[in-house]
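Report on one structure; see the data block that follows.
With one protein chain removed, the remaining protein chains of the complex are shown where they sit.
Now for chain A:
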Amino acid sequence: MFNRKWIAAVAVGALMVASQALAADKKVIAVSIPAADHGWTAGVVYHAQAAAKEINAAFPDVEVVVKTSPSAADQVSALEDLSASRKLNALVILPYTSEELTQPVKAIKDMGTFITVVDRGLTDASIQDLYLAGDNIAVGANTAKFMIEKLGGKGNVVVLRGIPTVIDDERIKGFEDTIKGTDLKVLDIQYAHWNSDQAFKLMQDYLAKHPHIDAVWANDDDMLLGVLEAVKQSGRTDIKLALGGNGMKDIVKKVIDGDAMTPVETPYPPSMIKTAVYMTVANLVGQAPVRGHVKLDAPLITQANAKEYYFPDSPF
């Protein structure tokens, strides 16, 4: 009895999907991204949905479908579901992990789908038609350049790094390579896991350990929030600069307001997903050539250009 009901339900469901696929001769772009589990991915979700809404309104014959997945395994299933029910003209994907997603994305590529990979690369670069990412080395390097300039080439710096990953390593490398040869001295560098609570504690400890700190660099804005709270609590006045990175709206707002301690910001913007979706649509609709590697720079956000990076409605 139960079984028969299920079969009926599945049959009806399949019919509905099939009729939908027949009815739609729209060009379909699937956007597969991680679910929002912290600030940056929340930003990615926000901008992906914004892009979908804008493009669906602007191009009646294009349909952008956004699918979020809470884990790599879920993302693989989501890809299967997306490609099973209809033909995908393009896939824009921010892979959860490189290794696990490479084969599933290749399977979709083999069906003739245009593949755009964002931020985290796949292990086989030949799968992607377009690769778009930010520049993590520049995030560290540009922050360091500003610090050197602002502190006159010398001073004591403490650094908070995130979770041991390539992203974190590249940011730190960019920073360390740039201050090499100057009198800027890194007093301390520790992991705070891109978490504001842990950054708060770590900064308290830095303040207890080092009697004179000129500048703090937290390589992510979530951590910078904790740092600023700890500095405020200590009442110390030796800290001239506290810089972050990523482009969180609260920090960009500080730059707009001309904050003395955080006068600049370096972007690793979650809105890059929007760039990727738009470029993919440009290829699909306008035949604009977009194949290749695109590396977004991480220009300093200053009071002059901060508005460009400020999204008050975004969760990040």
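Brief remarks on what is shown
Definition applied: a contact is a pair of C-beta atoms (placed from the backbone, for glycine too) under 8 Å apart; a residue touches a chain by one contact, two chains touch by 3 or more; residues count from 1.
The rule is simple: contacts and distances are computed from a predicted model.
Among the names given as "ATP-dependent Clp protease adapter protein ClpS", "Cysteine desulfurase", "Thiolase domain-containing protein" or "ABC transporter permease", UniProt records the absent chain under the name "ABC transporter permease". Considering the full assembly, A:L225 is the residue among A:I29, A:I148, A:L225 or A:L300 that touches the omitted chain. Touching the chain that is not shown, out of A:Q103, A:T165 or A:Q233: A:Q233 (per the contact rule at the top). Residue positions on chain A in contact with the hidden chain: 35-39, 41-43, 45-46, 161, 164, 188-191, 195-197, 200-202, 204-206, 208-209, 222, 225-226, 229, 233-234, 250, 314-316, in rising order.
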